[in-house]
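Here the complex is missing one protein chain, while the rest keep their positions.
Right after this comes chain A.
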Amino acid sequence: MKRFIGFVTKEFYHIFRDRRSLFILFGMPIVQILLFGFAITNEINNVNIAILDHSKDANTQEIINKISASKYFSINQLIERESDIEAVFKKGQVKAVLNFEKDFSKNLIKNRQATVQIITDATDPNTANTITNYVSSILQNYQMEQNKAVKINYVIGPQPRMVYNAELKSVYMFVPGVMTIILMLVSAMMTSISITREKELGTMEILLVSPIKPLLVIIGKVFPYIFLSIVNAIVIVVLSIFIFKMPMQGSLILLALESILFILSALSLGILISTVSATQQTAMMISLMGLMLPVILLSGFIFPISSMPLPLQIISNIIPAKWFIIILKGIMLKGVGIQFIWKETLILLGMTVFCLALSVKKYKIRLE
């Protein structure tokens, strides 16, 4: 035990004296979560739009008021001619133009139908899509209010309701993903690098010649990173709850246990990587290419798994991150208990045990 404490102390010296690893450990999570939370977002807020109102009557004015009252849009300018539409788009001042037809009110009363054209700048297709949806829903809302007053027609329209993330806040989607990436990075990459560093320096040889047990060497090297990963997970959860108002529906204890399970699986991957790489650089490359890329691309964090081609969907199953993200979303957003995520937990547990067993087996007790 005394040896173990000495070993862990030494490991903490390594970590705290290396500015680069310190930055990766503590700067990265904060930077990433803030980046994903604030900068990279699917939501729209205060999007500038222009209005081309050929009708200028009571109805169009009401609709315009409704739109400008919403926090999603701000009406940037009113234009008079069709030919101006392209001009405002080209200047990049607005993302969308609403084009009300001539005699809007008259048509509405006479034909029970009037048209407003939503022209969006589709150089950014996602935003264009979102804008169209938002405007449509405002229009629909207005239409329903009108119909209520008149009380005649039965309009059966679908009424979508998004649950668990009703405001479609993208930060809810990113937090579990970023947490997964950070834990993977810290646990797998940092441990594999720190173990291979000892190999590179030749100190691993000295340690193996000493009476200290090889298994203790590995546990001693991994232990600080378990601790730091937990600290990181806490920082991320706290940041996301207090800065991004991310809901925390489920049990914190369950979240903590599941996180520790994931950290262990990442650590075992880190050890596994260190057994096959001779230098720190190799370890880093393998971690980045072999772990980070799949986590980002195939875990369902950014790209939905269901829309991937079948082979990729199958591959995604062997990525621990995929299961962890499902678990995280379940606990944080849906507030589910273990009875709903036991399957994912079991899969993650199986992967962890498998990787740990494999890495312990592969870890060469005797340097050949």
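The rule is short, and it goes like this: a residue touches a chain if its C-beta (ideal position, glycine included) is under 8 Å from a C-beta of that chain, and two chains touch if they have at least 3 such contacts; residues count from 1.
The working rule: contacts and distances are computed from a predicted model.
J.: Quick one: the chain not pictured, UniProt calls it what, "Acyl carrier protein", "ABC transporter ATP-binding protein", "3-isopropylmalate dehydratase large subunit" or "Y-family DNA polymerase"?
T.: When "Acyl carrier protein", "ABC transporter ATP-binding protein", "3-isopropylmalate dehydratase large subunit" or "Y-family DNA polymerase" are compared with UniProt, the left-out chain turns out to be "ABC transporter ATP-binding protein".
J.: Thinking of the whole complex, not just what is shown, which of A:Ile64, A:Ile212 or A:Leu356 touches the missing chain?
T.: Selected residue, touching the omitted chain: A:Ile212.
J.: Could you pull out which residues of chain A are in touch with the chain that's been left out?
T.: Listed in rising order, the touching residues are 2-3, 6-7, 9-10, 13-14, 17-18, 201-203, 205-212, 366-368.
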